[in-house]
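Only a single protein chain was left out; the remaining protein chains are all shown in position.
Up next is chain A:
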Amino acid sequence: MQLTNRSKQVSNKEMTFMERAYLPAIATGLGITIKHFFAKKVTIEYPEVKRYLGPVFRGRHILKRDADGKERCTACGLCAVACPAEAISMVAAEREKGEENLYREEKYAAVYEVNMLRCIFCGLCEEACPKQAVYLRHDEFVPVFTDRDQVIWGKDLLVEDMNNRYTREAWTKEEAKALDDKRANGEVTNVTPRPVP
């Protein structure tokens, strides 16, 4: 039975003089390596140049605000329950009078912490969230920790900045694929990202 068409018949024939002389073979090899010497390098110089990882990459978390700049999270705790690594913890609080422009619902998360050492970036929190408040950004990593204090991210790092809102180009793998194909064909050069709902 033949599984692939790449199999090669093993041959045990005597080598010709040219093959035994070894030097022509070396010359061929040197030709191949010198071609690679002048070839374009595939290296991406990481900290300076970052590769685009696709529109559905799961990077660092973000706590979204709505169009008016109110926080969406109601501290229901479903993300913490869904989290397989138990990385999320929160403290709920009741919204006071005069804070209506800060929080969308009557209950909000006074403290919302993600332990970035525990997080496995599976995206289950994103799927569990009924208020579409927590997302994993497709465009930013969690940077390297140099201190223990940097490991647990609080609301100061997680809540969205209204001057620099987060949007996505695609939402499913199918959408991402279609986008990639369009890019490859040169049909789209610059896509306006779809806002996170």
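In this text, a residue touches a chain if its C-beta (ideal position, glycine included) is under 8 Å from a C-beta of that chain, and two chains touch if they have at least 3 such contacts; residues count from 1.
The working rule: contacts and distances are computed from a predicted model.
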Omitted chain (choose from "NADH-quinone oxidoreductase subunit H", "Threonine synthase", "ATP-binding cassette domain-containing protein" or "Sugar ABC transporter permease") - UniProt protein name: "NADH-quinone oxidoreductase subunit H"
Of A:Met1, A:Val42 or A:Ala67, the residue in touch with the unshown chain: A:Val42
Interface residues of chain A (partner: the chain not displayed): 23, 26, 29-30, 32-34, 36-39, 41-43, 45
